[in-house]
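Here the complex is missing one protein chain, while the rest keep their positions.
Just so it is clear, A, B and C label the chains in written order, and each chain counts residues from 1 on its own.
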Amino acid sequence: VVVPVKDVHAMVPRSGLLTLRSVGIAGIVKPLAIQRPERVVTVTARFQVGVDLPAQRKGSDLSRNAELLAEVVDETLVHPVESLEAACALVAEELLKRHSYATHATVSASAEYLRRRGLVPERRSYEEYLLLAEATGDRRLDGGMDLHRSVGGEAVGMTACPCAMETAREMLTKEFPLLDDPSMASFPIVSHNQRNRTRVLFDLPPGIVVEAEEILDAIEGAQSSPTYAILKRRDEAQVVLNAHRNPKFVEDVLRDLLLGLPARFPTLPDELTVRIRTTSEESIHKYDVVAAHEATLGELRARTTA
Amino acid sequence: VVVPVKDVHAMVPRSGLLTLRSVGIAGIVKPLAIQRPERVVTVTARFQVGVDLPAQRKGSDLSRNAELLAEVVDETLVHPVESLEAACALVAEELLKRHSYATHATVSASAEYLRRRGLVPERRSYEEYLLLAEATGDRRLDGGMDLHRSVGGEAVGMTACPCAMETAREMLTKEFPLLDDPSMASFPIVSHNQRNRTRVLFDLPPGIVVEAEEILDAIEGAQSSPTYAILKRRDEAQVVLNAHRNPKFVEDVLRDLLLGLPARFPTLPDELTVRIRTTSEESIHKYDVVAAHEATLGELRARTTA
Amino acid sequence: VVVPVKDVHAMVPRSGLLTLRSVGIAGIVKPLAIQRPERVVTVTARFQVGVDLPAQRKGSDLSRNAELLAEVVDETLVHPVESLEAACALVAEELLKRHSYATHATVSASAEYLRRRGLVPERRSYEEYLLLAEATGDRRLDGGMDLHRSVGGEAVGMTACPCAMETAREMLTKEFPLLDDPSMASFPIVSHNQRNRTRVLFDLPPGIVVEAEEILDAIEGAQSSPTYAILKRRDEAQVVLNAHRNPKFVEDVLRDLLLGLPARFPTLPDELTVRIRTTSEESIHKYDVVAAHEATLGELRARTTA
Partner (left out) sequence: VVVPVKDVHAMVPRSGLLTLRSVGIAGIVKPLAIQRPERVVTVTARFQVGVDLPAQRKGSDLSRNAELLAEVVDETLVHPVESLEAACALVAEELLKRHSYATHATVSASAEYLRRRGLVPERRSYEEYLLLAEATGDRRLDGGMDLHRSVGGEAVGMTACPCAMETAREMLTKEFPLLDDPSMASFPIVSHNQRNRTRVLFDLPPGIVVEAEEILDAIEGAQSSPTYAILKRRDEAQVVLNAHRNPKFVEDVLRDLLLGLPARFPTLPDELTVRIRTTSEESIHKYDVVAAHEATLGELRARTTA
């Protein structure tokens, strides 16, 4: 005979009645098989999940979270999921199913993601990126659920500062008058350059799908230059020249990325919201420079078609 | 003669016109002298600051941020500031003064903070806490500024799980019938216990002051037990017993902390908002359990006086 | 015509002639396909590699490091390597081949590793571990190379403190005289328990192979209890009881792990050296407790057969 174990979580809390916004688990790591166009990729995803907790209930049934994560993930190892955000949406849906007392579920996940990239085709190798995804689930009054997904990623590239470059040009012209020669007009001038780390999330309207790969491409397209693991001597100088011919503040990275989205994603709906945060690990300072913005595609279209 | 250096930041951005929400610096570290009731304490504060950037301006004048931080901080070394959040408010004010194009400024700061604590007075020593503060500044149409401050902190203590304890009691009673004896009713039963890390922020209405020390006390009061650096053999067992006689889920820590605030801060106004996040570094899992909530004191008062 | 680019690395350093012990790259991330008995596992490995630099040479050819890592790794995606340490040895060998001026190469790698584990078979799921590996290569006077590999890993489990348990027993016996009844002799008493993080490396003599899985099993066997992602109510109490019936200091984890190796690995040679570091993330303190040791299997055998 099984001892009837007391359900402490379902007890009424002694401290008083207060609905809590979110109770869940964080830092749980799972393998996840994702179906890419040409092959199945297995990533190691780190999840955070939570649901709200009604006032009359002492605790959230947290073992259900680990259980459902395991089941969703195990299923992907047999039937790969289409994306990290699709996995998050499945998890959000299961959270609401198994926490019958909950009305709102949140899921976020990140995963290291390796892409084969190179300055030249013969020196391509795996480069490190981050996939990011979120999902929320809301229980409707009719018993159904509203699910929302976000998809994004983080890419590390390089920026060269346009301001130090201009000042250096003025200072160098005093010392090297030849710099004033018209033939030197486009000569690339020294500046400080550094790692730029940019993170983007697209909050997707229902039914809309965006490839994380395309978001990562958009980030790299907005930095002064992507960076690469393998750079032979001439490649290295080429990346340096590319970056200095395309100098950018973090403000420029942010604006160029945002204002380039309408052209890059012409079919996405106006109500899609984009969140971006870009960080410059300044070579001339011990601190970082950071810029952030959030906008709908509609707002960005209004800015670019004006 | 000084060469007139080109003001690249003030140029019109080529990528298009888009106001950006926040541009600033992060991870800049400064010493800060704070006037405590009995003495001046110098903390090492880590700041993040930012202002919005108008559409017509390519870049934010970031050197002003480092300059004003240095000036505010240097001033505190002569005239100690009253608190970390007061320093944040000064910085927010200066941000709006020196970035004349900006309408909104945000500042956040954290600092390691050592408090002398002990289970018994003769074994008190310094324990590690975190001070947290934020400030925002908004330029009004009349040219004035609205400043808002937040104050808080983080304290690490201990929780013992009430659920595993109940289940273990049931399982042990099968094996040890004496446990059913009435004299054993309050006998503390084994459970899993672990570090609990709780972070609180009070968003202060204008003119209201709250001591971070009192917030740290409130956090420790809501955990199963505070923890200590020096514990002799008997102290150690006492802390273990204290925690097991006061078992708590993170949900309990969160509710007890929230619902205890009206009594602990009776004179604070209803509109003050509290944000809390509490994390249990589970001893029986490799992942963490997390709970979070946000409420006004008014909402909490309604719950506790009902 | 290709411009003959100046080989700055091969120049004589201006600062003076000094052989440097190690120059290399760190934090480079690569996918790696490992052949496990039953299937191929792809891990994301983080490498650090380095070689010595002769006094007459200004710089190390670092692009070769990224190139050879890519080639070794690409090859494993076609022909899976047998282990992370085998990959490290291949990399060490290539480092000496491609840095003809170097006499010593070092490689270390770590990779998140997920194993399917559970307290009961029906609730098994992936648990997070770390694989660790190292390799060194030394060029012999006859032009050959001596390669050494190390293999190991890190596992997080749980410990319950035997000391607080004994003191609590004494203190509780005063209050609950029934605890003195002979039938209560083996009753599990409350103590503090916490995450234990233990890291082991086996420095392998040539030709010797050890499965990282077996090292991870050895670590978990020495903790008070392994921990699990999915624990239903009764499982949770069972893990708590298991841990309290097997209380351990970090000193015990370290000694039990070391002294259990001769029986667990009876065929490994005496000269194999083991390095262990075990950390207790104390629930009753804000700081950690750490113990470390290094011994040969021969020394451990002398201790266990005495």
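Quick notes
Assume contacts are C-beta pairs under 8 Å (C-beta built on N, C-alpha and C of every residue); 3 or more make two chains touch, one makes a residue touch a chain.
This one's a predicted model, so the numbers in the text were calculated from it and none came from an experiment.
Put simply, the hidden chain is in touch with A, B, C once you look at the whole complex. Of the candidate positions C:Leu20, C:Val41 or C:Leu77, contact with the unshown chain belongs to C:Leu20. Contact with the chain that does not appear here is found for just one residue of A:Ser63, A:Ser108, A:Gln194 or A:Asn246, A:Gln194.
Between the chain not shown and the residues A:Val41, A:Met145, A:Ala168 or A:Ile208, the one that touches is A:Ala168. Looking at subunit B, the residues touching the absent chain are 5, 7, 28-31, 42, 44, 63, 66-67, 69-70, 73-74, 112, 114, 123, 125-126, 128, 229-234, 236. In the full complex, subunit A touches the omitted chain through residues 127-128, 156, 158, 161, 163-164, 167-168, 170-172, 176-179, 181, 183-184, 187-195, 227-229, 231, 233-234, 236-241, 243-244, 281-287.
Think of the hidden chain as still there; on subunit C it touches residues 3, 5-6, 8-9, 13, 15-18, 20-29, 48, 50, 53, 58-60, 62, 66, 162-163, 166-167, 170-171, 174, 249-252, 254-256, 258-260, 279, 285-295, 300, 303-304, 306.
Simple rule for what comes next: only the chains that are shown with their structure count from here on.
Subunit B and subunit C have centres, each the mean of its CA atoms, that are 35 Å apart. Centroid to centroid, with C-alpha atoms defining each point, subunit A and subunit B lie 26 Å apart. Annotation for subunit C: residues 128, 229, 231, 233-234, 236 touch two or more other chains.
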